[in-house]
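Just one protein chain is left out here, and the rest sit where they should.
And then chain A:
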Amino acid sequence: MKRSLTLVLVMLLALSLVLTACGPKASQEPGTSTGDETTSQGPKVLRFAIGSEPPALDQQIATDTYAIMLGNHLYEGLVRVQDGKVVPGMAESWEISEDGLTYTFHLRDAKWSDGQPVKAQDFEYAIKRLLNPATASEYAFQGYYIENGEAYNKNKITDPDQVGIKALDDKTLEIKLAVPTKYFLALTNFISLFPVRQDFVEAQGTAYAAEADKILYNGPFIMTEWKHEESLTLEKNPNYWNKDAIKIDRVEIAIVTDSNTAMGMYEAGDLDFVGLPAARVQEFVDNGQAKFYYDGSEFYFQFNVKGRNPEVGKFIGNANFRKAFAYAIDRQNYVDAVLKNGSDPATRYVLPLLSGVNDLFANEYPLEFYPKNADPAKAKEYLDKALAEIGTTIDKVPAIEYLTDDSDSARISAEAIQDMIAKNLGIKLEVKQVPFKQRLELMNKGEYDLVFAGWGPDYDDPMTYLDL
């Protein structure tokens, strides 16, 4: 949460907003009937692929995209968020105190997959488990909004009963926040805050959630089979409180790392939808089979205002110098010519599709901070201003290190950016490609000038980007 106040100030330059392309089942293909059409007989099955095994499905341990996606189908938190609106989940209703600090949730009659009722105590246990330092949860910070949550997780207090969450009875849960947090309600839809049942978790010990039968479910689906690195099978949960709203009987998820393989399976009729590999997007757009949706990922430049060394820091520390970069990048060109996957150019850091206080954030803060296309004249103007302020000339600008991942796509990206900066500013970027973990390490240590980074949102509030 407080990371953004570390020794380096970061200046962000939003670069692109990724759209994930998605091909619907090719309905005109003859003879590829797969039994999942909306006919009245037979179970309705949905088949798709995910790119990797979810490393953990334990509610308080999970952090990755697929686990969060699966978690929303297998489990349920106090509320759900649908189309940006908070709707009841395990909680039927709730009251928020006038000072915005105390939330009282009234739980509905819901059951775990073993038939036992979901109780307020299950939430209390789960959140204390999340915050317990001994659980070693990476996402424990999602519980820091709760009174004393941070102190407990950081070993400053040792008594979990001081944490501001309490089951008043089986059906009533009281949560006290550290400070009023408007988006806390929506955040209870996040996997880290989902309930778990103490007796079950303790009986499983460290093997909890390692296999399909070592999990208790309270969501629309239960997982009936988890073949590690191979597939997951979800079936409609007969105990789910809102089961009549669930139209699909079974979901078959294949784990397929290679996007071209997944594409092949889709073309052979083994999958109902697939994420399109970049090379195939245009073809599917042309024949009208592609559907686009925002996945919220964005990529941006992060400047280290101190630079790797004071010499570079002198330049990057200058706001006008950074603005020159912002205007030298052609975002439209970048998404069209480099990404080629249907992404939109990002003209702001907090993406417009997120919720604001009462409306979409974009409507509350209409802002196009950066132009879609490069503005070389303006870039030059800012550069000249910066050089005057620093008291130097363009030929004295040192090579600036551009830190990025070691993938092929990162290299192609880097070359495009390098080219834009050289052409529009006459400044040389030195590309440094390192493995992902090493990039994060260098970022944490402040050993970089400029880094190409990305983030996907965890929950529907600007904070998910702002606390990076």
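Just so it is clear, contacts are C-beta pairs under 8 Å (C-beta built on N, C-alpha and C of every residue); 3 or more make two chains touch, one makes a residue touch a chain; residues count from 1.
In this section, contacts and distances are computed from a predicted model.
Chain not shown in the complex: UniProt lists it as "Oligopeptide transport system permease protein", one of "Peptide ABC transporter ATPase", "Oligopeptide transport system permease protein", "Alcohol dehydrogenase cytochrome c" or "Imidazole glycerol phosphate synthase subunit HisH".
The chain that is not drawn here is touched, among residues A:Asn153, A:Asn237, A:Asn318 or A:Ser413, by A:Asn153. In the complete complex, the hidden chain is touched by one of A:Ala207, A:Ala245 or A:Ala377, namely A:Ala207.
Note that of A:Gly42, A:Pro55, A:Gly100 or A:Pro366, the residue touching the chain absent from this view is A:Pro55. Annotation: of A:Thr224, A:Thr257, A:Asn287 or A:Ser409, A:Thr257 touches the absent chain (contact as defined above). Contact with the omitted chain, checked across A:Tyr66, A:Phe105, A:Phe141 or A:Phe303, is made by A:Phe141. Only one residue from A:Glu174, A:Glu225, A:Glu267 or A:Asp295 touches the chain missing from this view: A:Glu267.
Along chain A, the points of touch with the absent chain fall at residues 1-3, 53, 55-56, 58, 61, 63, 133-138, 140-141, 153-155, 206-210, 227-231, 254-258, 260-262, 264-265, 267-268, 270, 434-438, 440-442, 444, 453, 455, 467-468.
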